[in-house]
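Everything below concerns the one structure shown next.
For this view, one protein chain was removed and the others were kept in their places.
Chains here go by letter, A and B, matching the order in which they are written, and residues are numbered from 1 within each.
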Amino acid sequence: MKKTLIAFAALSAIAGMAQAQSSVTLYGLVDAYVGQTSKEVTSTIPGVASAKLKQTAVNGSGQNNSRWGLKGTEDLGGGMKALFVLEGGFQPDTGANATISNQGGGLFGRQAWVGLSSGFGTVSLGRQYTAYDALRGATNMIYDSNFATTSTVWGTGIADYQNRASNSVAYTSPDFAGFSGSVVYGAGENKTATTDAESNTSLMIKYANGPLLVGFAHQREKQVASTVGNYFGSGATVGVAAGPVAFSSTRKYNLLGASYDFGVAKVTGQYNEAKGEIGLTTSAKDKEFDVGVSVPFGAAAVAAGYSRSKSDASNNTHNKGTGVSLLGTYALSKRTNLYTGFLVTKVQSSNAATETKASTFGLGVKHLF
Amino acid sequence: MKKTLIAFAALSAIAGMAQAQSSVTLYGLVDAYVGQTSKEVTSTIPGVASAKLKQTAVNGSGQNNSRWGLKGTEDLGGGMKALFVLEGGFQPDTGANATISNQGGGLFGRQAWVGLSSGFGTVSLGRQYTAYDALRGATNMIYDSNFATTSTVWGTGIADYQNRASNSVAYTSPDFAGFSGSVVYGAGENKTATTDAESNTSLMIKYANGPLLVGFAHQREKQVASTVGNYFGSGATVGVAAGPVAFSSTRKYNLLGASYDFGVAKVTGQYNEAKGEIGLTTSAKDKEFDVGVSVPFGAAAVAAGYSRSKSDASNNTHNKGTGVSLLGTYALSKRTNLYTGFLVTKVQSSNAATETKASTFGLGVKHLF
Partner (left out) sequence: MKKTLIAFAALSAIAGMAQAQSSVTLYGLVDAYVGQTSKEVTSTIPGVASAKLKQTAVNGSGQNNSRWGLKGTEDLGGGMKALFVLEGGFQPDTGANATISNQGGGLFGRQAWVGLSSGFGTVSLGRQYTAYDALRGATNMIYDSNFATTSTVWGTGIADYQNRASNSVAYTSPDFAGFSGSVVYGAGENKTATTDAESNTSLMIKYANGPLLVGFAHQREKQVASTVGNYFGSGATVGVAAGPVAFSSTRKYNLLGASYDFGVAKVTGQYNEAKGEIGLTTSAKDKEFDVGVSVPFGAAAVAAGYSRSKSDASNNTHNKGTGVSLLGTYALSKRTNLYTGFLVTKVQSSNAATETKASTFGLGVKHLF
């Protein structure tokens, strides 16, 4: 009897500990690689310098952005749960916080939210991924890794979307026979006596069943151009002098994305249309697509992707971008893999007067904890 | 025998783990709400613009400031313990570090200290709450939440106290038949060849027995005005042009606070006198009070608070402030509650020539981990 009691005591102690510890999980991802980056600008525009720079680098976040975070789930009974995530990005090559603009930087700049979930879905408040990003990430080429070309190529013309929204409320639906969706609204909170507040509104609907995932997503970014820098992305001047202009404007993104897992290979594809205004007289429209394929070979896998973008502005300025990616991974365990990646992009702006070629090659290791 | 050994091994393993884990606890609080903020300034002073701004917001820290931290206690034997706390604030709406001046910002800007405790009390070194704050927080209206009006209203005239001191040594006494106290000294460490170092000195004594808590606290902030910004708080110019002035000065705060828990309701009350100098010729004295009541209804609770401040400067400039708060909470568990809060403050400065009205309404969730 004594023994049983001891054993039960042991179990109780364990249960108690498990409970105490369920309140927070410390997790993260460290990704670093040795490689070479190269960038070459060729321009026939007077005053825009042609230049080429190639260098050896030890960089972080080749395959995925390095991060650390705290997260937890609390069972409130009756099928209801409280959830939170606090997640920050960092650069493993210097130890500093992430500063990539799309990541926001700051302590928990990747994600910082608290929410409640039940059978009716999840409502959450804070800084979080947009609904558009949920589909974009799920159907992006080569595992949505940083060797994907989309963030560069789709930035041709109208700048690529903001993947996170601060000051946001999100609703994510439960799964209805394969269908699910989400809506996210981010309040700009920068209203003044003379200008309205910015905002970021997005919605997504998808159907996922077995090997198939297909969905549509929309994002609308209302901006005060003078506070967010040039309306168009870098390398995409559309014949307009760089630098911010003080006016309100709107960018809209419409995305169709799909993936299918054939077992021997998984294929993904995306088609995106972006519309935007610049100043009071000029508007632009981008048409963009990408395709990707990944093939597993036991612990190894090889993936390839191709993307393209074409941007036409109402003042007859045209931009183009293309990109190719390769990524090979080898899993040492469920949490650790080696990888080698190659990424090359080419962007022609101002009716091909300026061409920017960039490439990255890397050999690295990714570790989850 | 074998079974017993296994069971004991299990217990030992648990004991070993428990010991290993007792060295640090990771904890925090995430609080976010959807609401509306409004601010209206009306002024008859030439050059001070009247303005009104109302906007929808998803903000953090409605009920309590969001935070995360590491803390631990080590038993040194003989009743002695080593303790530490490292706690930082963050904004769940953007993921960034807290920047509220009173919180100091920085990685562990809320608390960062190490100390030793025994039957004779606790001595600690680092960045920590002042002794004055210990009583202020314990007897502040509506659970010392951020919907309390005191920090705004009591900042009328002389700026409200600094709640934390860097470079500080603290002594906290044990409980003697209900009586306890603490003393904190923060060294400014900014002495130069021509100016003395700043300092923050505080002490507190309180009597807590069953439903009653009553206490007195004092804080003295010696400052070099040129290094800390305007001597008087924002919205409190006392007829003096804004901007720092290069002279040393002192602010003193004397607080009487009490709370009594009647079971059906808990009431709190505070009376504060603040004295300060501005320049070589002008001094000011503020008289301030607040009262609060909170009533539990099962898992729900409702609290209300009222505060007032009157500031008289030696140059015949007078300021006034009043504020009202309401807070309703509903506990979903011990760690998670919903809340709705309302806060409205009115501050009249420069003999009522300028009036600032501010209000916040929010509906949010607070989660502890």
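Operating definition for what follows: a contact is a pair of C-beta atoms (placed from the backbone, for glycine too) under 8 Å apart; a residue touches a chain by one contact, two chains touch by 3 or more.
Just so it is clear, the structure is predicted and the values come from calculations on it, not from any experiment.
Participant: With the missing chain put back, one of A:28, A:121 or A:296 would touch it. Which one?
Facilitator: Answering carefully, the residue with contact to the hidden chain is A:28.
Participant: Looking at A:302, A:324 or A:365, which residue reaches the missing chain?
Facilitator: From the options A:302, A:324 or A:365, the contact with the absent chain belongs to A:365.
Participant: If you put the missing chain back, which residues of subunit B would it touch?
Facilitator: So the residues of subunit B touching the unseen chain are 2-3, 6-7, 9-10, 13-14, 17, 23-24, 26, 70, 72, 74, 76-77, 80, 82, 84, 86-88, 104-116, 125-127, 166-169, 186-187, 189, 191-193, 197.
Participant: Kindly note down the residues of subunit A that lie in touch with the hidden chain.
Facilitator: The list for subunit A reads 3-4, 7-8, 10-11, 14, 17-18, 26-28, 30-34, 51, 53, 55-60, 68, 88, 90-97, 107, 332-333, 335-336, 364-367, 369.
We adopt the following convention: only the chains that are shown with their structure count from here on.
Participant: Quick check: how many Å separate the C-alpha centres of subunit A and subunit B?
Facilitator: 38
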